[in-house]
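Yeah, one chain of the complex is gone here, protein chain that is, but the others are all in their spots.
Showing subunit A:
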Amino acid sequence: MNAAVDLVRAEWTKLLTTKVGYWLVAVGALMAAGFTALFTAFAGDQGSGPGGPGGPGLPAVGTEAYASLVAGIPAQVVVIAVVLGVIGTTQEYRHRTATPTFLVTPRRGRVVVAKLVAYAVAGLVLAVAAVAATVLVATLYGGARGGAPDWTADAVGTLLRSGLALVVYAVIGVGVGALVRNQVGAVVGALVYLFVVEPIVASVPATADAYRWLPGGALAALTGDGRGTDLLGTWEGGALLLGYGLLAAVLGTVLAVRRDVV
């Protein structure tokens, strides 16, 4: 047990003695603050999309819809959580520190498990920062515009689930990093998946049905910002997302144990 704690602490020491972790948490908080400011600035505006002026727009500040929309914002920075986890594993291969790491801990599965735990906690730190930034901006800026969100139980629940999603995506990132090992490849692959593949799957009618079973669909179900009614239930979505996290973790562990470290 002590050895397991030591390994997790070693991963934290790695994270805290380089800059990338601090940067990612700062960027994640800034993104959440920025999105919140944007949604607040244009709150109540009429839509101007294909529906033309007068179509449905952003909900006005102070409404329940506004609070619900804002509460889902932390989930918009899942990309940062994924990158955090991916870098956590791939930097060992990029800087070749996988060699000393696996020399100290030849039972490599333990290293991956320690990383999963360490980065779940790091994801939690990111989540707290993103949620705090969201709440702060919505309360101050929304209040200045005449209607700070009313933090109902529903809104708080959405906020917390959005934060939870960041934790799960950080874990998925660790697993993906252990699978791919190449840092640039893993980060680019994750970005392409999140911003190209999933949106296409979701918007093409023939594949839209499958979207709910993908991490993005599960995330949308968990954080309740999905417009589609064909998503899973909140907690089913959460369970599916957790399943993806575990799958990535198990695959990453098995491969790290089997592959040669050259």
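Basically, contacts are C-beta pairs under 8 Å (C-beta built on N, C-alpha and C of every residue); 3 or more make two chains touch, one makes a residue touch a chain; residues count from 1.
As a working rule, contacts and distances are computed from a predicted model.
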Among "N-methylhydantoinase A/oxoprolinase/acetone carboxylase, beta subunit", "Glycosyltransferase family A protein", "Cell division protein FtsX" or "ABC-2 type transport system ATP-binding protein", find the name that the UniProt record gives to the complex chain excluded from display. "ABC-2 type transport system ATP-binding protein"
Contact partner of the left-out chain, one of A:Leu7, A:Val113, A:Ala186 or A:Val201: A:Leu7
List the subunit A residues touching the unshown chain? 2-3, 6-7, 9-10, 13-14, 17-20, 91, 95-107, 258, 260-262
